[in-house]
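For reference, the structure I am asking about is given below.
Removed: one protein chain of the complex. Kept in place: all other protein chains.
And then chain A:
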Amino acid sequence: MALTFPRRAGRRRFTRRDLVVLGVLLGIPVLLDITVVWGPALASIGLSFTAWDGIGDIHWVGGDNYGNLVDNYPPFWPAVRNNVLWLLFLGLIATPFGLFLAVLIDRGIRFSRFYQSVFYMPVVLSLAVVGFIAQLVLGTDQGALNTLLGNRDDPVDWLGDSRLNIWMMMIAASWRHVGYVMILYLAGLKSVDPALKEAAAIDGAGERQTFFRVVLPTLRPVNVIVGVITVIEALRAFDIVYAVNKGRNGLELLSVLITDNIIGEAGRIGFGSAIAVVLLVVSLGSIVTFLVQELRGARET
């Protein structure tokens, strides 16, 4: 680890002025990160054991919030279910599809730049805009999809039907996710040593075998990053459902419940924090995985 990096022996490395520059320019970002990110994350954990409406006194209630969350808060389990569904959808459908597109484009076909741009384009769109476009396509009164399917008279309520809408949202979210994954894999694939593939071909491996047995394992760093992105995206999903119907009626997500509890009229900050902690614990799993990989990579270089 960096802690044991060799110091250049026998020379004083920093003058006093250097130390001031280092102190100020490292101090500001570190303080900022503590104030804005890590401090609040810890504070969320603390608040989750209290009852507070944001104005009056804070009461310590122990684990009550968690108990209520599990037993007395109807939207909680649907939200958990939707987040898990979101994760599975991105992980099992969108991510592999992005990888597939990257592999196709990487084979050096014509117009590859065009395809690359088109697939990546949705990534730069605001999820709020994606939400509105989804309404345009999926709306009941004159939505494009219903028109296309020829059932304008008896339209399917793609966004209103609580059994359907979550799937529509996941497809819309995948629209962005696929391009992102594709770009990451495309860069990874370009850096794979072609000699490796040739060696596999000489040994008699088929194209599929070469990919799964030789190429994919060498992409491990990219795989880790894509995996983490997928998990984090699934946990962070928010804007798109919020833009469509504020995350109600089948579109409950943990992120929406937190937002509702802390900025809604209810002002149940302690309770909202308890949901936030649930989210934190789940995301920490993937963050730790990622960091372990990163540390390993940094040690090698």
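Basically, contacts are C-beta pairs under 8 Å (C-beta built on N, C-alpha and C of every residue); 3 or more make two chains touch, one makes a residue touch a chain; residues count from 1.
In this section, contacts and distances are computed from a predicted model.
Novice: Can you tell which of "Acyl-CoA dehydrogenase", "Carbohydrate ABC transporter permease", "SURF1-like protein" or "Protein-arginine kinase activator protein McsA" UniProt lists for the chain that's not drawn?
Specialist: "Carbohydrate ABC transporter permease"
Novice: Please identify which residue in A:64, A:157 or A:239 touches the non-displayed chain.
Specialist: Only one listed residue reaches the unshown chain, and that is A:239.
Novice: From the list A:69, A:166, A:200 or A:258, which touches the chain that is not on show?
Specialist: Checking the options A:69, A:166, A:200 or A:258, the one contacting the hidden chain is A:258.
Novice: Pick out the residues on chain A that sit against the missing chain.
Specialist: 1-3, 5-7, 14-15, 17-18, 21-22, 25-26, 28-30, 32-33, 35-41, 43-44, 47, 54, 101, 104-105, 107-111, 114-122, 124-129, 132-137, 139, 141-142, 144, 147-148, 152, 175-176, 179-180, 183-184, 186-188, 190-195, 198, 221-222, 225, 228-229, 232-233, 235-239, 242-243, 254-255, 258-259, 262-263, 269, 272-273, 276-277, 279-280, 283, 286-287, 290-291, 294-295, 297-298, 301
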